[in-house]
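This is the structure I want to talk about, given as structure tokens.
With one protein chain withheld, the remaining protein chains of the complex are depicted in position.
For clarity, chains are labelled A, B and C in written order, and residue numbers in each chain start from 1.
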Amino acid sequence: MRRAAVALSLVVMVGLALIIPGAFAQQDPIKIGVIQPLSGSVAASGNYIRMGAEIARDWINGRGGVLGRQVQLLIEDNKSDPKEAATAAEKLIVKDKVPVIVGAWGSSMTLAAMPKLEEYGVPMVVETSSAASITKRGNPWVFRISPPSEMEALGLERYLKDLGVKKADFLAVNTDWGRGAVGAFGDILKKSGANVGLAEFMEQAATDMNAQITKVKAGNADTLFITTAVEQITLVLRQAQEQRLTRKIVTTGGSSAPSQLIKQAGPAAEGTYHILFFLPWFPEAMPDGKLAKAFVDEWNKRGHPFDGLTEGFRGHDGVLTAVEALKTAGKPDPKAVRDALWKVQLMGLNGPIKFEKDGPAGKESGQSKPSIFLVQIKDGKIALPAFAKK
Amino acid sequence: MLGATYSLLGIGLTLVFGLMNVVNFAHGEFYTLGAYATFAALVLGSVNFFLAIPIAIVVGAAAGALCDRVLLRPLRGASIDTVMLVMIGVWIAMQNAELLGWGGVAKNIPTPLPTQPLTAGPVSVAPLRLFVFVVSGLLILGAHLVLAKTKLGRAMRATFQDRETAALMGVSIDRIHTITFAFGAGLAAAAGALLGPVFLLYPSMGDLASLKAFSVVILGGLGNFAGAALGGLVLGIAEELGAGYISSGYRDAVGFIIIVVVLLLRPAGLFARAERVG
Amino acid sequence: MILEVRDLAVRFGGVTAVGGVSFGVAAGTVTSLIGPNGAGKTTAFNVITGFQRPTAGGVMHDGTTITGWRPHRIAARGLVRTFQKTSLFPGLSVHENVLTGLHLRGRVGFVAALLRRGRVGAEERALDDEAERVIGFVGLGARRETLASALPYGEQRLLELAVALAARPRLLLLDEPGSGMTISEKSALAALIQRVRDDGITVFLVEHDMRLVMGISDRVLVLNYGRLIADGSVTEVQRDPEVIRAYLGTGATRERA
Partner (left out) sequence: MRRSGSRIVVAASLVAAATAPAWVWNPYHLHTLIMAGIFAVLALSLNLLLGYTGQLSLGHAAFFGIGAYASGLLTVKLEWSPWIGLVVAIALPALAGWVIGRLALKIRGAYFVLLTISFAGVVSLVSVNWMELTNGPLGLPGVPPLELALPWLGEVSLRTKSAYYYVVVAAVALCYLVCLGLVRSRVGRALVALRENETLAESVGINVTHYLVLATVVSAAMAGLGGGLYAHYTRFVSPEVFLFTYTVTMVIMVVAGGKGTLAGPVLGAVLFTALPEVLRAATSWQWQMLLYGVLLVIVLFFLPQGIVPAVQRRR
């Protein structure tokens, strides 16, 4: 019988553990779900976005919240794993009953969470993911403020001549993001009459890229496009310098944190170009200079790493978008928020946010058209290239 | 270049397995610990870079000794899977503790060495990499000398050969196990301290290190010191060649494929002498 | 001859363990293989039961060459062995040990195990009865549910014998079954071996205890440095001058086995 008792108590414990937390659901603040990779391989970026989201929350609450209620962020870790992203979405929607979610960083995580949005009818503001398929799948609950690689490449098109790109190689992280960027930028280059050389990939966790750099060095391209997280860019730049690779280097994706590169790669970063979506060095040059300035100041005041700003702004914009939709909807109801998202028109840190229809007719997802900026590292400082100044 | 640090990682792992029959999944975490300890000593404690490395080794070894004393000693005699799973738990806990303590943002260890590469004819080498290679080589040599020449080393080898007989000869098995584990952890920490400045520091950096260490160990034969040292070099070279000639995406596959082939052709490891049967 | 070994040689690198040995084992007898340590007795056993490939020579069972066969196939022909070092299924009970030994007597395969529960049940009952019989035969009836690893040493050796008997041997090869046993246990073992033979099972024995060997053997083979130096009845072998020399020469180290 003792065996039975022990087994029974285990079952009861699990049951209680599952049920009790749900019993204390509070009514007061309006909840917004946030799904980010807070641990695992891409934890750094996910944490910056969390910090940005928290600033937006505090500002909004400081202004009296939304609909007369405070905003509460329910932050979930997707551990850089799609299964966890789906589970987190399920939890946020079903248990916490959030009317809107901001997330889920990587494209595979967003794609894994998307069936849940459709299943329960809850909208999600996608803040980072770049895969084209996210808005092309016909999921009418998806609203993306980050640019898919195609859009980013289009944004670069106008600078291609000034950059003087004739033939370019690609070095990208072997993920949906890196693969997508290589395709998109390659298409734009071909369209504008430049040649596309090598496309080399590296694993997300790889630390030694010498072999890829050797291959690039053996080619005759004039430009190297790099798409990966800032840590890996640092390593690539350092190793490229060790190998004396002389190429014009352009990083894509907007998260390359040039000031971090200056610190960690030093002279190896000199002369490189970076596509960014937020320029914390020149807040006044941003579409809403005052907002940008305030955000940068607040970020520094909180002691967050300055280098995280190029990512953190997305958390702010994501939450701001969600709150704006809540305000328009007038009630924290997922369906109303979804309808309201179509009407959102606001100025974020990146620039204007307004959703256009994308994807199969009748089931369109929302896609905002983000602003795209280009900076260069010059004399150990970040500079706007002459041709990119407004 | 990296081969030498792979060897350091592999030697630690192989010793722990050979002597203690523990599959140490937390091995990479001692590597991470070594890297962060260097960072802490250097940046927070403003200690000289060359002093920070031995500090990191000591910290790693101390953590290893603690881990053995607290977790492994009471579990001696438990099945190998149980112990392995405990180490998996340690791995998860340590990695997340690092995440908690240091944050997920990558850190950089500044070095006093010049970044301009040294050139000798067609070969160019970064001074830092040369430094890493030389120090790793010295550490491997040192570890070998400890094992081959000292009384402690003899006791360790005796334990490896035959635990009961060693115990009869008055060797304290518990003590030897603690020392072995600390030794392995210290070597892993040394690898972390050395590679930290080459790469960047982040909490999950140990995962890749563990993977490499396992590849090295299997290449060299489980429990085989010389095999691990050679295995590290072979893996380092094979990866370079593999990435150069095959698609770079399959770079890490090279390690796996070597493991499979070696296992099938020479299950005792590439450098094991044929065992006498009977 | 139930078993014939012809010109058997086994070399490890440069070391010769067995160097060209030929002998036969007659059906229905107890035949012993003796010799000083390192004489190649266990190696010969290993070759006969398929655990070791010979460098040269062959093994025939009932006129069929079984050299190089895998051990389980040889076992299926009725050649079953025990081991010098105690070899049991330590985590299983006495009953489960014997049931596992009965493997060859069952027919149920993967598909039947999943689909034909009725047949499995019938077979399991039959095997259970058989296990009961074997356990009773070696006198471990009272220990049925004890874990093998928890048995005292002497009973572990009996259990080994039971597991081997469960495999329904026609030729039972025992590798030092009496080592480590007390004198009274050994005499019980001797009686047991004779009962096994009376059941029609040929016994081939490697043993150091001369009293045990001489008491029960119908025939004795003597191996020294990998060569057969004597082959005959107990009395013949005891008088053989070469045997006496071999034993006196190495007598000092012999007891260490």
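Here is the rule we use: contacts are C-beta pairs under 8 Å (C-beta built on N, C-alpha and C of every residue); 3 or more make two chains touch, one makes a residue touch a chain.
No experiment lies behind these values; they were computed from the predicted model shown.
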Item checked: Omitted chain - touching chains that are shown -> A, B, C
Check: Which is it among C:D7, C:E124 or C:E236 that touches the chain not included here?
Finding: C:E124
Check: Which one touches the absent chain: C:T55, C:S87, C:S187 or C:Q238?
Finding: C:S87
Note to self: Of the residues A:A86, A:M209, A:L279 or A:V296, I need the one that contacts the missing chain.
What the structure shows: A:A86
Next item on the list: May I ask which residue of C:T100, C:S179, C:Q194 or C:Q238 touches the chain that does not appear here?
Entry: C:T100
Item checked: Touching the absent chain when the full complex is considered, from A:S39, A:T135 or A:T234 -> A:S39
Note to self: By the contact criterion defined above, which parts of chain C meet the unshown chain? Give residue numbers in ascending order.
What the structure shows: 49-51, 70-73, 75-76, 80-83, 87-92, 96, 99-101, 103-104, 106, 108-110, 112-114, 117, 120, 123-124, 127, 163-164, 166-167
Checklist line | On chain A, residues whose C-beta touches the chain left out of the figure | finding: 1-4, 6-8, 10-11, 14, 17-19, 21-22, 38-39, 75-77, 79, 81-83, 86-87, 90-91, 93-95, 107-108, 111-112, 114-115, 120, 131, 133, 137, 174-176, 178-180, 201, 203
Item checked: Positions on chain B contacted by the hidden chain, ascending -> 17, 23, 71, 74-75, 78-82, 84-86, 88-97, 99-100, 207, 211, 214, 218, 222, 247, 249-250, 252-253, 255-257, 259-260, 263-264, 267
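In the analysis below, only the chains that are shown with their structure count from here on.
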Next item on the list: State, to the nearest whole Å, the distance from the C-alpha centre of chain B to the C-alpha centre of chain C.
Entry: 46
Next item on the list: Between chain A and chain B, tell me the centre distance in angstrom, where each centre is the average of that chain's C-alpha atoms.
Entry: 35
Checklist line | Of chain A, residues touching chain B in the complex | finding: 38-41, 43-44, 46-48, 174, 200-203, 205-208, 210-212, 214-215, 230-231, 234-235, 238, 241-244, 263-264, 266-268, 305, 307-308
Checklist line | In the complex, chain B residues that touch chain A | finding: 2, 96, 99, 103-106, 108, 115, 117, 124-126, 129, 195, 198-200, 202-205, 207-208, 239-240, 243-244, 247-249, 251-252
